[in-house]
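One chain of protein is taken out of this complex; the other chains stay put.
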Amino acid sequence: MSQAELDSGRRKLDWARSHMPVHAELRRRYSEQRPFDGVTIAVGSHIEAKTGVFIETLAAAGADVVFTNSVSATTQDDVVAALLQLQHVQGYARHGCSDNELHELHLQTLRHGPQLILDDAAELTALMLDQCPDLRPRVLGVCEQTSTGVQRLQAMARDGVLSFPALAVNDTPMKHDFDNVHGTGESALTNLLAVTNLLLAGKRVVVAGFGYCGQGVAYKAQGWGARVTITEIDPRKALRAHMAGFEVAPMTDAVRNGDIYITTTGNRDVLRREHFEYMRDGAVIANAGHFHVEIAVHELQAMARGMREVRPGISEYELSDGRRINVVAHANLVNLAAPTSMGHPIEVMDQTFAMQFVAALYLLQHRARLGAGVHALPTEVDAEVAALKLASLGISIDRLSATQQDYIHAWRIGDIQSP
Amino acid sequence: MSQAELDSGRRKLDWARSHMPVHAELRRRYSEQRPFDGVTIAVGSHIEAKTGVFIETLAAAGADVVFTNSVSATTQDDVVAALLQLQHVQGYARHGCSDNELHELHLQTLRHGPQLILDDAAELTALMLDQCPDLRPRVLGVCEQTSTGVQRLQAMARDGVLSFPALAVNDTPMKHDFDNVHGTGESALTNLLAVTNLLLAGKRVVVAGFGYCGQGVAYKAQGWGARVTITEIDPRKALRAHMAGFEVAPMTDAVRNGDIYITTTGNRDVLRREHFEYMRDGAVIANAGHFHVEIAVHELQAMARGMREVRPGISEYELSDGRRINVVAHANLVNLAAPTSMGHPIEVMDQTFAMQFVAALYLLQHRARLGAGVHALPTEVDAEVAALKLASLGISIDRLSATQQDYIHAWRIGDIQSP
Amino acid sequence: MSQAELDSGRRKLDWARSHMPVHAELRRRYSEQRPFDGVTIAVGSHIEAKTGVFIETLAAAGADVVFTNSVSATTQDDVVAALLQLQHVQGYARHGCSDNELHELHLQTLRHGPQLILDDAAELTALMLDQCPDLRPRVLGVCEQTSTGVQRLQAMARDGVLSFPALAVNDTPMKHDFDNVHGTGESALTNLLAVTNLLLAGKRVVVAGFGYCGQGVAYKAQGWGARVTITEIDPRKALRAHMAGFEVAPMTDAVRNGDIYITTTGNRDVLRREHFEYMRDGAVIANAGHFHVEIAVHELQAMARGMREVRPGISEYELSDGRRINVVAHANLVNLAAPTSMGHPIEVMDQTFAMQFVAALYLLQHRARLGAGVHALPTEVDAEVAALKLASLGISIDRLSATQQDYIHAWRIGDIQSP
Partner (left out) sequence: MSQAELDSGRRKLDWARSHMPVHAELRRRYSEQRPFDGVTIAVGSHIEAKTGVFIETLAAAGADVVFTNSVSATTQDDVVAALLQLQHVQGYARHGCSDNELHELHLQTLRHGPQLILDDAAELTALMLDQCPDLRPRVLGVCEQTSTGVQRLQAMARDGVLSFPALAVNDTPMKHDFDNVHGTGESALTNLLAVTNLLLAGKRVVVAGFGYCGQGVAYKAQGWGARVTITEIDPRKALRAHMAGFEVAPMTDAVRNGDIYITTTGNRDVLRREHFEYMRDGAVIANAGHFHVEIAVHELQAMARGMREVRPGISEYELSDGRRINVVAHANLVNLAAPTSMGHPIEVMDQTFAMQFVAALYLLQHRARLGAGVHALPTEVDAEVAALKLASLGISIDRLSATQQDYIHAWRIGDIQSP
């Protein structure tokens, strides 16, 4: 590891740190108190500068941190190098590693016997339950930051294998209003445009899913002049999209006239053979959900008579009838895995990782009471991070007066009339 | 009651009916089956054409309906007249009645001994519990459609007086995404502009509260070129508003440069003496929350050296320093009580009353299991109304395949990888 | 004329005046100087409070004003009464007058022998040229505030009958950016919603024409959640609409799935038999262009088996196949002629009438140099009104430094490089 690499990693950490005011406040509060003293915490995530600031903040609060990369493509080796210089921080992450190597890195991480797992898509938790059952007794709990991960933890609970508390950090206003709506929305579109060099204005964009990620992508695409069509499986979300002015259609109809497709469902095969068959020549497909499985690329491969990397990050599949379908970033997350990507915006990760931090603290302090299973993060923990962020922005808000506090709880005729 | 009045009421019902496709479907489904046969249902609401269609639909489904007006100002006597011609429908409602008369109308309604109360702000329920305890045993349950009403029902439950199940119809995506966001948003602004003849573009609009109503007002005001400031008491909602590009400030700051103020909090005294003191000459104040108590008009009265009705629906208070503050519709709901108002948009009430209808049906069928207390409406009941509405629009949506259904519940490594 | 009527008219003038800061500044500047002393000015417009403030401001600047109503329906008799009490103001305007009576009112107005005509749709000018040629020599010039009027003045010039200068006040950024985009946009939608009691969110709105009025309606409808389709005859405007995210289609296609139609073209028969034939049951049609001729109502009448006034301001035509088509305000301008209407927003008319004021002043001072024909208003006159409005809002802006002033005019290599 060269000095230049170390310097580069440190500069990246500097830039990220200077835009993560909530972490600055967490370090200020907890670096003396050190609430995580003696606790080994595993962090599985994209290992780049923002995660680095999160890791150094956990260490500053007393934790022994061991990190690993959730994905190969987004790992930044210079940041890894800079992190490994820190005290109480160890890690296993390498850019460009194969799936097997990644598996091995995860196992190495787990072998430290973490007491808390701060997980991404429940991958470390699943691996531990599946393949390292001996480590299970050491685990005090898990905090999970993605929708997919929460879904999986609930599946584990249903299957009776979740023997410790898990906090659904993803399911909080602080997470889905900011990370999903704004973070995914902006970074998915920014990277899509950077990779393709296309214009959003006037495009017909089909967004699969109108959850928080889908809403973020849809509104921001519309905000730049795209015409957006939504596909959904939930009638209420479909109606919500309709009322917001979007076209709503089943995917088999939507494919007839879309220019750009973005999947955000968290499910698999959302775009598949029956859809590829009707797409326009030149259609561009990208995934902003969780895994590349949202798009059945293998079916597209089977249909194609050829493929070439027409630009970095764009695989152009040529079908037998001459139509070309362009898959961005091999259907990996376009906001993270595109060649141009630097991951989620810094400020969003400042909030999301701060949620993981306070959730970890809460779990540590209340684990006995919580018990095994998936738990919601209490409102007040969520609100605390919001308050920290508002303070960093210099924004103050109103407080209820005693009279107003009473009014909320009143119902008798005499009490709810004005003076 | 003249024939002309009857004709006018019937034409209004015709127009409303032709824009309430969900009710058309409910009538089609239930007019033979008559699930409410023999059940007396009290409906407290604004008595105008849309409520009329709801009432006739309940009657078509077998109910004996007795209705009353929740407010005097919004009652339309011609619609009342037309409704009273229907079989199995009785009612007590009169435009321009005094508070005492209104109280009396409500008591007359309750004396029919309703088994179900479809309430607005829990007013009939509160009156019954407070003043007609003998009727309580007949009551099978309550469905409530406003935030304020749900809050009050929860207060009653806390105080131990709620001896039957109450369904919080308000707390569903179908209600707050449509009625609150779009219904209140559009009708509050439309009426504000109609009453004042002012332009929204370029105005500084202060919206108190960023709940569903507040969001609706704020986004739609911004969509027409207003600069919106949000006041909040919840840090997460405040942060959400900030991230949406709105200014967020405490009301004491916001009053320094607002042109128009709209309250949507559901609480009292949101605008009060300390705020009036710093408002600009010509400030316009309106309430789109629940009750006129959101604005402490009595404090403004106490400060003013004069008042005149400068336009129909606008009370101009002149302060001792010459500044004039304009209160719209006496701080009653601007979307309902403004002189220009015809109430919430028809399509929104089609959905909201349909929710009350299916909720009433659900409560009737599951009351034993539900037990006393405030209950959420089950997701599938909510989704059913959404599906009805989508069908009426000719919109179809996607369904999960078996493989996708499985994928949602998978968590083991082997199951979550693509083929 | 009763005292109550006078009082009512004066209160309306008070309210309007308090929201017309540019006129306040014009009165301050010119009431001593009296630049219009001895000049007879004819004003043809909607005679209600805002026009009243314009008229009183002209009179304060020395003019002898004679006014008449351009349309019967929008005339407010109480405002007329209040205006007729003013010195140097005469007028001929009556609500509810027939077409013949209106014609007579216009002739009476012209018989005062105006030197300046501040016209609306060039109606007084056309009448004078057509029927009172003896008055032509007295006329020093015309100022016209509508697109339609400018088009007609250009036709007169082409036909060689325009023997005096006419200023195209309509063709200025100050007019079309504010009056057309914001004024027409907001008031057309507000009145459409008030008359119909419908919701805009989720509606398919077809806007005929993407000029300034069409843009205003389209963007504001989209801003409230409508899905907008644009029809156009100019490929550049069509492409502009497409790039803004609107659907663009010929009207024969657009009629297949629209819920609401709004015409803004300034031309005739934009909606006609071939379109009515394919509209959905319940379609709502309104005109926000200039004349009712935009919609070929007579063709709809010929096709219909019946018509009834289903609500005030809505004519429901029933076709032989049972479909019902609803025409708002008899295809007159929905923003002005709807029963709920109070005309354009006050602030917009403050700017538009101020443009007429300064244009009239400019024409008076430069008429010799201008000569016969239609002339653009000079940029600096337009900019002056903008500056007055900004000042009234307390907004200051930047000024070019001398270096920057030079930079604009430089082109030699040495001059355009930075230091």
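Things worth noting here:
Chains here go by letter, A, B and C, matching the order in which they are written, and residues are numbered from 1 within each.
Here is the rule we use: contacts are C-beta pairs under 8 Å (C-beta built on N, C-alpha and C of every residue); 3 or more make two chains touch, one makes a residue touch a chain.
Predicted, not measured: the structure shown is a model, and the values here were computed from it.
Considering the whole complex, the residue from B:G209, B:G225 or B:G313 that touches the absent chain is B:G225. Taking the complete complex into account, A:V348 is the one of A:V348, A:A383 or A:I397 that touches the chain left out.
Touch with the hidden chain on the side of subunit B covers residues 201-202, 222, 225-227, 242-247. The missing chain lies against subunit C, touching residues 122, 126-127, 130, 151-153, 155-156, 158-159, 173-174, 177-178, 181-182, 231-236, 238-240, 242-243, 248-251, 267-269, 291-293, 296, 298, 382-383, 386-387, 389-390, 393, 395-401, 403-404, 407-413, 416-419. Remark: the residues of subunit A touching the chain excluded from display are 11-12, 14-16, 18-19, 178, 182-183, 185-187, 190-191, 193-194, 197-202, 220, 222-225, 282, 308, 310-311, 314, 324, 340, 342-343, 345-348, 393.
Please note the rule applied: only the chains that are shown with their structure count from here on.
Centrality by Cα centroid goes to chain B. Per-chain Cα centroids separate subunit A from subunit B by 36 Å. Taking each chain's centre as the mean of its C-alpha atoms, subunit A lies 51 Å from subunit C. Multi-chain contact residues, meaning those touching two or more other chains, occur in subunit B at positions 178, 182, 393.
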